[in-house]
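The other protein chains are all here in position, but one chain of the complex has been omitted.
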Amino acid sequence: MNTMKMKRFSKKTVSLIILSILALLAFIPLYWMVVTAFKEPTLTMKFPPEIFPKNPTLQNFEALFKRRDLFRWTLNSVIVAGTVTITQIFLCAMAGYAIAKKRFPGSKIFFWIYISSMMIPKQVTIVPLYIMVANFGMVDSYGGLILPSIAAPFGVFLMRQFMLSLPNEIIDAARIDGAGEFRTFWKIVLPMSKPALAVLGIFTFVGEWNSFLWPLIVTQSSKMKTLQAGLALIQEEVPMEYAYLMAGATFAAIPMIIVFLSFQKYFLRGVTVGAVK
Amino acid sequence: MNLLKSIWKNKAAYLFIMPHFALFLTFFLIPVGWGMYLSLFDYSVFSQEFIGFDNYKEIFSDNLFWKALGNTFLYTFGVVPLWLGKALLVTVLIYPFRKGIRTFFKAMFYLPHVSSTVIIAMIWLWVFNPNFGLLNFFMESVGLDPVVWLGNKATALPSLIMMQVIMGGGSTIVLLSAAMSSIPEYLFEAAEIEGASSWQIFRKITVPLLKPTILYSLVMGTIANFQTFSNIYIMTEGGPEFSTLTVAYLVYETAFKNYYLGLASAMSMIMFVILVALALIQFKWLSSNVEY
Partner (left out) sequence: MSRKSKVLLFVVLAMFFLVSLVGAKMTITWWINPWRIAPPGFPADQAAGSEDFPKWISEEFMKLHPDVEVKYVVVGNTEYSQKMAAAIATRTQPDLFKGPIWDSRWVEAGLLEPIDDYLTEEDWEDFYEIALDDFEVNGKHYVFPWSFGTNGMGTSMLLYTPDFEKAGVDWRKIVEEGWTMEEFLEICKKLTWDSDGDGKTDHYALSFGAKDIHNIMNFIYAYGAKLSNEDETEVYMNSPQAVEGLQFLIDLVKKYGVVPNGVEGMGVYDVIGNFHAHRTSMGFGGPYEIGRITRYYLSQKWEFSELFEPVIAPFPHVEGKDPVAYAATGGFIVFKQADKEKRDMVMEFARFLTNKENMALLESLSYLTSRKSVNAMLYEGDEYMKAQVDVFGDIMGDYGMEFFGSQSFPWSEMEKYFTASLEAAFSGTKTPQQALDYFNVEANKILEKRK
């Protein structure tokens, strides 16, 4: 018995060491980003570098915030991510509900279209999508940024998976009581789906906030860019200004890190909704 | 007639689907179809001519495309096994710990995921800096020579692979952990009592039972990494000497720098076919893989 316990203990210790090393590897770059952001620019180009800043300074952030375009970019990201999220929650819930709970001609077809389109690489759609958006006159506009993002199939897939597990009896009971379709959806199904909606909402918001390829392509002028595209612009502008760039990166990363830490359980749970089947 | 009746009876269902499906049709399905159509055209600023399969002929005879394809395969098959292996390892290692520690590690590994690819690329560009970067600092402090990570064509692509493996895997770990917690504990206990080694338990119990989830992660991971773009865009632009040129970046350049939209569409179609083939192969391979 004792040897077994000892075996387990030493196994656990070794595990902890390995896990800590791996986790540290992933964490160090993020730490380094923050450290560099608070260093004086001349110190970044010192070798060997300071691992912990002796005289942290806010000057990089000051210089960063003097940029008027930075706030415009952030605002754009908020508007785009927010609008896409809210719209997606409702539209995907409706579609997912229909596919999951209702038997109607073609429901299987819809489902397979959605699920197989998740395998299509983005590159296939961005070229024709760009022409289409340009022809609609939506290049360099919020419409161009928002509408194609709402069209993503993953949300419908997620909601459908979740809604499958909703008890049919309650829904039927409401129907028998005479509630119309939409009422049933609004008053019964949606409230029951809150966890899944939260997960979808969070994933969509973070995904949109971090999205890069499409905003890069569809925005022209500096003032319509989202934060990520704006960051790439700064990187191009002053590629050697590492302290300044890291301040920018920190500024862009913080919101999502805060979201993550506050809604941790939704992230950790959400990845599983729909995939473990 | 029965069909029409059925449709009318279920009109509510269609109404529920329509809002999203309308957008999905307009901004996703139609572009996909149009992309296929476009790939048969010489579509640029000055001309829109139907040229049949000439785009494909041109792509297949372009050395640069083959280089990009090779790099993309190298990158994808470099990242996916390593990152999946890391995820499996972490999942198995954290399994015996109590919930608090498990959540802590899951959160730590997931954290890089919420930073965008752009941010991660910017940070690692700095880490890889040949004169002042963190990595070369470590190299020198253990007595090795500094390396020009992204400037040397032998190390550029491996550096990008390393970056992805170190930073990625968070969501897979969460996924695998969830799947693992649905495996009945007695299976593990029984095996332990019978004297099975950790490796045997891993091979004969854990992996087979996690197969569906592993397969899902494998397919999704392959698809995602095949399309890798932001890191190339921010860090190397395909160089040095085209050693980090990927198909996704080539599509972007062809379409949005040189404005050869037909050619780019054809390239993306080829990507699509390859990904479907890879997914099918992975399904076949993992499903047929030995049953114990």
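Order as written gives the chain letters A and B; numbering starts at 1 within each chain.
Note that in this section contacts are C-beta pairs under 8 Å (C-beta built on N, C-alpha and C of every residue); 3 or more make two chains touch, one makes a residue touch a chain.
Given the structure is predicted, the values throughout are model-derived calculations rather than measurements.
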From the list A:25, A:63 or A:259, pick the residue that touches the absent chain.
A:63
Which of B:152, B:198 or B:282 touches the chain that is not shown?
B:152
Taking the full complex into account, what residues of subunit A touch the chain not shown?
41-45, 59, 63, 67-69, 130-131, 134-135, 137, 139, 216, 220-222, 233, 236-243
Interface residues of subunit B (partner: the chain not displayed)
44-46, 130, 148, 150-153, 238-242, 256-259
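As a working rule, only the chains that are shown with their structure count from here on.
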How many angstrom lie between the CA centroids of subunit A and subunit B, rounded to a whole number?
16
Residue numbers of subunit B touching subunit A in their complex, please.
3, 6-7, 10, 12-17, 19-21, 23-24, 26-32, 34-35, 38, 86, 89-90, 93-94, 96-97, 103, 105-112, 114-120, 122-127, 129, 131-132, 134, 137, 140-141, 166-167, 170-171, 174-175, 178-179, 182, 198, 212-213, 216, 219, 223, 226-227, 229-230, 233-234, 247-248, 251-252, 255-256, 261, 264-265, 267-269, 271-272, 275-276, 279
In the complex, subunit A residues that touch subunit B:
8, 11-12, 15, 18-19, 22-23, 25-30, 32-33, 36, 44-49, 90-92, 94-95, 97-99, 102-105, 107, 110, 113-114, 117, 119-132, 147-148, 150-153, 155-156, 181-182, 185, 206, 209-213, 216-217, 228, 231-232, 235, 242, 245-246, 248-249, 252-253, 256-257, 259-261, 264, 267-268, 271-272, 275-277
